[in-house]
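The complex appears here minus one protein chain, its other protein chains still in place.
Let's look at chain A:
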């Protein structure tokens, strides 16, 4: 059974805060939940399905369902890092299609900027690889950097090409009053910024922010009743990539499979997409996704991003028009939620006028979670501006 047009995104809300020292994490989840429900014209008492990721405090979603006073008959607290919110939209649509719930709430909230970061080992418990990778000083930027280094070696990709991705994000961020970084940067600014993990420079990396976001999905029947322009879920795919017993290719991501599944379910092709929200923890994350989603051939990502291809409103593939995680926000160290929210804004015609894609009918949102090239969640959504 396909989820195509079986559920609609009726509400979306992004927390405006980027530094929230005086707000608790549960309160952030509550603020964004109320915000997204208000956007849809609904309230917490309407919610009967709840979806949360590893950022939600407590055991799965139990504590937050209690805090919010939800009457939940369907819950999913699966986790795939920052990609899970895209996955949750697919899961929520499937649950709605199966009659398991009618109003599904998806929340994300966190405060990595104003609280001490937890080390990954602590965050994930004691995973089986813990005695074979962290003991060598594995860290997030280093694994993405190794993918970038290998991509450069195999395909001739350059630091200047990666920098074009940051430049496009910064051009968009100047119009977002909430963006943490609003200065337009140049390719030279990026490649002259200090290395974090070679070949990735500081400006190749996303920002660390507090904040969050939420989405509300509803059945077609409810979507028709609401006084709100809704967004159709047309396709969803997800895929896990891993080290394959030591035989991994770190230049390829699970977007090959998650993207293909999402496009097939939606019945569209990459060339049909008007706007793309693409997970951008690092510039290389975007480049790999563009290739693996089929916007260009493998190895051609560096050439694809040149000539303003990613710039809104008139580039070949306008992306991350809120400034993305590279410039706007990356709440809870997880950028998947905001990729969906900006895609919803684009489809509703509610993006900033300077970056609104004209006649935006079809959008893609893609997430990459976990550790690139080791244990990596990938999830892709195709969304459409279609009434129920």
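Here, a contact is a pair of C-beta atoms (placed from the backbone, for glycine too) under 8 Å apart; a residue touches a chain by one contact, two chains touch by 3 or more; residues count from 1.
Everything below uses one rule, namely that contacts and distances are computed from a predicted model.
Novice: Among "NADH-quinone oxidoreductase subunit N", "DNA modification/repair radical SAM protein", "EamA-like transporter family protein" or "Zn-ribbon domain-containing OB-fold protein", go ahead and choose the protein name stored in UniProt for the chain not displayed.
Specialist: "Zn-ribbon domain-containing OB-fold protein"
Novice: Looking at the full complex, which residue from A:3, A:196 or A:309 touches the chain that isn't shown here?
Specialist: Reading the full complex, the residue touching the unseen chain is A:196.
Novice: So which of A:44, A:138 or A:208 would be touching the chain we can't see?
Specialist: Only one listed residue reaches the unshown chain, and that is A:138.
Novice: Which listed residue, A:56, A:146 or A:382, touches the chain dropped from view?
Specialist: Residue touching the chain left out of view: A:146.
Novice: Could you please point out the chain A residues that touch the chain left off the display?
Specialist: On the chain A side, contact with the omitted chain comes from 119-121, 126, 128-143, 145-147, 149-150, 153, 195-200, 242-248, 250.
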